[in-house]
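And then chain A:
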Amino acid sequence: MSSADTTEAPAGELERDDAREAVVERFRSELGDAVVGAHVRPGHAVWVRVDRGAWREAARFARDGLHCAFFDFLSAIDWLPSPFGRDMDSQEDRIAAGDTDGSPAEPTAIVAGAAGGDTRFQLLARVYAPTTGTAVILKADVPDDDLSIDSWVPVYAGANWHERETWEMFGIDFVGHPGLTHIYLPGQFEGHPLRKDFPLLARRVKPWPGIVDVEPMPGGAGEGEGGEE
Partner candidate 1 sequence: MSQLASGAAVLAAFDPPYWLETAIKALVVAVLIPTTALILGIVFLFKVMSWMQSRLGPQEAGPRGLLQLLADGGKFLQKEDIIPASADRFVFKAAPFVVLASTFLTYVVIPASMNLVVEDLDVGIFYVFAVSSLSVIGVLMAGWASANKYSLVGGLRAAGQLIAYELPMILAVVGVVIQAGTLNLNGIVVAQNSGEILGWGGIGLPFILTQFIGFGIFLAAVQAELTQTPFDMPVAESEIVSGYQVEYSGFRFLTFFLGEFATAFAFAAIAAVLFLGGWAVPWLEADSDWYWVLGPVVLFAKIMLVSFLIFWLRFTYPRLREDQLQTFAWKFLIPLSLVNILATGVLKVVL
Partner candidate 2 sequence: MPKVPGLIKGLGVTFGEMVKTLTDGPVTVQYPHEKEEPAPRARGVIALHEENCTACMLCARECPDWCIYIEAHKYLAPPRREGGKPRQKNALDRFDIDFSLCMFCGICVEVCPFEALFWSPEYEFSELKIADLLHDKERLGQWMQTVPDFEPYESGSEQKPKKVPR
């Protein structure tokens, strides 16, 4: 599912959502080939994935062209499957599956979501037009080697805090941001918590009480050792 143009909809409703298709067309006409992917979920939302260079340009067009004056939110998604699993069933499955050395499962391939995407980190933002009611979710891929992208602060003033949070949680640098400092974490915090490879320590300290099982019969005698009741 790499950066194909995925407009397939769930098999149930195949009717086309013209209003949202029109939004995609306007983006294509405005930004040309900078629009690398789009996805429409009929009756729900429209995703447009733009190239990293055209990120601020897309925002400016959304605000002026589509009258999306309302800045909703901006964040990022780390598509790497978590090596720690859920810290719950992963232990149980692994023990049930027999390998008890507790080593985290090897990471599987990166599979991006709506509107495709081929890098690990993907920026995500949503803007909305109160007058016309159109909303568009913009996405942009950020390559692992150069984790930086244009900042939206010159276009939407509200992006200031959201970008500080995304920089702090994912490590994506925003070029042109007035003051990239920590917003939630204390000053000397190392690491980026929302990355999938950042361990959730709360679950490492305490053994999971759900791991226990009914002990087999005392003395192990009797027919069939510890079959499930």
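What we mean here is this: a contact is a pair of C-beta atoms (placed from the backbone, for glycine too) under 8 Å apart; a residue touches a chain by one contact, two chains touch by 3 or more; residues count from 1.
Selection rule, in plain terms: all candidates are chains of the complex that A comes from, given by their letters.
Keep in mind that this is a model prediction, so the values were computed, not measured.
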Chain touching chain A (counting every copy) in this complex, out of 1 or 2: 2
Message: Applying the document's contact rule, which stretches of chain A touch candidate 2 when the two form their complex?
response: 88, 206, 208-210, 212-218, 222, 226-227, 229
